[in-house]
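Removed from the display is one protein chain of the complex; every other protein chain stays in position.
So that you can tell them apart, the chains are marked A and B in the order they are listed, and the count of residues begins at 1 in each.
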Amino acid sequence: MSDPTLLQRVSKALPWLLLVLAIVAPFALSAYDLNLLARFMAMAILALGIVLIWGHGGILSLGQGVFFGIGGYAIAMHMKMADLPEGELPDFMLWSGQESLPFWWAPFASPTFAIAAILFVPVLVGSLFAWAVFHRRVGGTYFALITQALALAFATLIISRQDVTGGFNGLTDFYGIFGVGLSSPGVPAALYWLTLALLVASYCGVRLLLASRFGMLLRAARDGENRIRFLGYNPTPFKVVAFAIAAMLAGIAGALFTLHAGVVSPALIGVVPSIEMVVWVAIGGRYSLAGAIVGALLVNIARDAVSSAFPELWLYLMGLLFILVVTLLPNGLAGLVASKRA
Amino acid sequence: MDATLFLNQLFNGFSVASLYLLASLGLALSFGLMRVINMAHGEMLMLGGYLAWMTLLVVPGAAGIILAIPVAFVGAAAMGGLIQSTLIRRLSARPLDTLLATWGVSLILQQGARDLFGAVGVEVRAPDWLSGSIALAGVTIPSARIFIIAVAVLVLGSLALLLLRSRIGLLVRAVNQDRMMAAATGIDVKRVDFTIFCLGAGIAGLAGVMLALLGPVTPNVGQSYIIPAFLVVVMGGLGSIVGTTAAAAILGLFSALAQIFVDVSVAQMLLLVFVVLFIQVRPQGVIAVRTRALDV
């Protein structure tokens, strides 16, 4: 390794090598491991959104689980409706005493509507919420606290309206999507590739966005909101748009995750999961898109392994990682790599 | 609507508000001074609860609960001091990172309590004079809740005295108004920060004792009150004790009165909607502290 050019060449080639490995993974991994990897990749899409708003926008959201949940529930509602025999109700409505299908459930039978809901309901909710808070110049710590309350309220609301949401159990027991069984041969691999493709596309999209004028203004607003006001810009629209994009990515992630996990439930979208999403990015590096992907994968793989062997240890470990990374390594793993290069 | 139920809930509102107030005073004080939120603040409540339980194991009966109050205060204040001096001080210029690092502390403290005391809650038996109730105009009022309101009023009064009449209060107000100027006049701002943080954590410990009178002390007992407490801070306005008190009262009453019409779960959602609507009208909080600074 004495030859620096070799090191440089390796570090240049590494992402491409990883991408190739990711593409051929379905041929090498067991069904179970592939499913895990696919779930974690879905989560990495959400992590990209956190880099956008937190790293580059200075907006700390402790409520991304809400948008993850909207995406997850939208696809789950579609699958529930698609599996339904004519004139019947989804199973959980029966045992909750619901007698007719709520009007807002019916359109989810259409795949187009479901996909539109996955993409645009998070955007709508996210931008309305962000606008309501940001346009009154409330931000920073306040915003983080309000989003945390949002995550709590959203999870509690879903649990309490069991008759129309499936409650604490969430939605599960799906046959398939768009007419194909979720576990029929080839489908898991196809869904994996779909997730990988969307991850790569989201990565490229957010990267372009950050390199654009929009990204520059977002960073400027992060570093000195009043400064850019004096320069004649209103920072609110930039922050709202960034937040809406992050919400959309979270929604896509939630929908993909639900396809892989076969269940969506309030346990995945409340206060604790929402803040864990920030940990992935904190560990990977809040300014780095690649770091966020690595962070999301690494933390989830470690969690799976550690919690199997030493269940109690995981919470200590995560708490400690949180403290250490934030205090000593604010740029995360990506920061380490960058400093090595320099 | 039944008048008895309304009166009952009105009283419950004040009782919930006192708990919100005790849980949020410390947050508001240190937020006003240092612009940081300690996410492990809920665990100070938990610590207070467990300290009360341990005190009562040693000294059972009425004396125990009176003794538990100072013990919980000092214990939680010491833990707060530890967190402030080892972690928060290092992160002073990065409020959002403080949020995340203290969340890590909160996870560790919760799991630590689980390993030390078990995942099942422990129960603090209140002395007889605290576990009865008083009938007033057809409304049954539990004595424990009257006691909690009384403690909250007492704490508020002492805090006001401390801030307005004592030397340390003077220093705190000075740092609150202009940190740089205060430092320039020779005030040891770090010590002021430390003192206020300990005081805030101590009040939370005290709140933990009050919670123990109403329910079990569990490793995550703090979590059920901390999010409303955060909302109180958001609504109260920067570091204003009057604002925090008003916000706690409004949110406590709102949540109790909403429960006449809807379930607890829906009341929680309405509480958030209420706060978001409120900051549309008054983004600076109930009480706006006048400042010439641009970035507050």
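What to note about this one:
Here is the rule we use: a residue touches a chain if its C-beta (ideal position, glycine included) is under 8 Å from a C-beta of that chain, and two chains touch if they have at least 3 such contacts.
Just so we're on the same page, contacts and distances are computed from a predicted model.
Only one of "Urea ABC transporter substrate-binding protein", "3-oxoacyl-ACP synthase", "Histidine kinase" or "DNA metabolism protein" fits the UniProt record of the hidden chain, and that name is "Urea ABC transporter substrate-binding protein". Among the displayed chains, contact with the absent chain in the complete complex occurs for A, B.
Only one of A:G58, A:G71 or A:G170 touches the absent chain when the whole complex is considered: A:G170. Touching the chain that is not shown, out of A:A22, A:L84, A:A220 or A:A302: A:A302 (per the contact rule at the top). Across A:I50, A:A290 or A:L317, the single residue that touches the chain missing here is A:L317.
With the whole complex as reference, residues 30-33, 35-36, 39, 91-92, 94-97, 156, 159-160, 162, 167-170, 172-174, 183, 261-265, 267-268, 283, 298, 301-312, 314-315, 317, 320-321, 324-325, 328-329, 333, 336, 339 of subunit A touch the missing chain. As for the chain not pictured, it touches subunit B at residues 2, 4-5, 8-9, 12, 15-16, 118-121, 123, 125-126, 131-133, 140, 142-145, 211, 214-216, 218, 220-221, 224, 256, 259-260, 263-265, 267-268.
Criterion: only the chains that are shown with their structure count from here on.
One simple way to say how far apart two chains are is to compare their mean CA positions; for subunit A and subunit B this gives 32 Å. On the side of subunit B, the complex with subunit A involves touching residues 31, 35-37, 87, 90-91, 94-97, 99-101, 103-108, 110-111, 114-115, 223, 227, 230-231, 233-234, 263, 265-266, 268-269, 271-272, 275-276, 279-280, 283, 294-295. Interface residues of subunit A facing subunit B in the complex, by the touch rule stated above, are 54, 58, 60, 62, 129, 132-133, 136-138, 140-142, 144-146, 148-150, 152-153, 156-157, 159-160, 224-226, 271, 275, 278-279, 282, 312, 315-316, 318-323, 326-327, 330.
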